[in-house]
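Complex shown without one protein chain; remaining protein chains in place.
Entry: chain A
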C-alpha cells in the first residue's frame, strides 16, 4: 500500500466507494483528479465549469460505484467516461442554448469559406502504444484528426468542419466510416 502511483487499483476503490467509504473517493481524487480535470477542461475550455463538472463526476462516481461491473470493462475507463459524458452533455446543452442550430448541414456545405484546401497535418501527437494505435494509423490523417478532435477536444461535427476546413457532410461521413473501419480493425 506504500506505492499507489504504479499499482492503483481503480476497481477496488470503486468497490470501497460502493460500501460508503469516503476515504476511497479521496484516494481516487488524489490519484486521478488532475487527469480528470485535464480531460474535462480540454472539452469545456472553462476552468470554473471544468471544476464544477469534476465535482459532479466525483459525486456521480460515488453514487453509481455499486453499479460498476468489472466484468464489463475497466474501472479506470468507466471513471473517465462518467466525467467525459458530463462534460459533453454540459457543452452540447450549453451550445444548443446559445448557438445556431448545428444540425443543418446545408448551411455549412454552401458556405464557401469551408471549401478551403484541407489542412492535413497531424493535429495530435496521438500514439499511446495501445493496439488501437495501429487502427488509427490506418486511417487517413484528416479522418484521424476528425476522430481525435471529437474525442479529445469534444468538438461537434460543425466545429470540426470549421476547424479543419472540410465540408460538414464530409466530416459526418468520414467519422461514420472511420468508426466502422476502426471497429473492423479492432475485431
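The rule is simple: contacts are C-beta pairs under 8 Å (C-beta built on N, C-alpha and C of every residue); 3 or more make two chains touch, one makes a residue touch a chain; residues count from 1.
Convention: contacts and distances are computed from a predicted model.
S.K.: One chain of this complex is missing from the view, so tell me which of "Penicillin-binding protein 2", "Electron transfer flavoprotein subunit alpha/FixB family protein", "Divalent metal cation transporter" or "Anti-sigma factor" is its UniProt name.
M.R.: Looking only at the record, the undisplayed chain corresponds to "Anti-sigma factor".
S.K.: Just checking the interface: what residues of chain A touch the absent partner chain?
M.R.: Those residues of chain A that touch the unshown chain are 20, 22, 25-26, 29, 33-35, 37-39, 41-43, 46-52, 54-55, 58-59, 62-63, 72-74, 76-78, 80-81, 84, 88-89, 92-93, 96, 102-103, 124-126, 128-130, 132, 147-148, 150-152, 154, 156-157, 160, 169, 175-176, 179-180, 182-183, 186.
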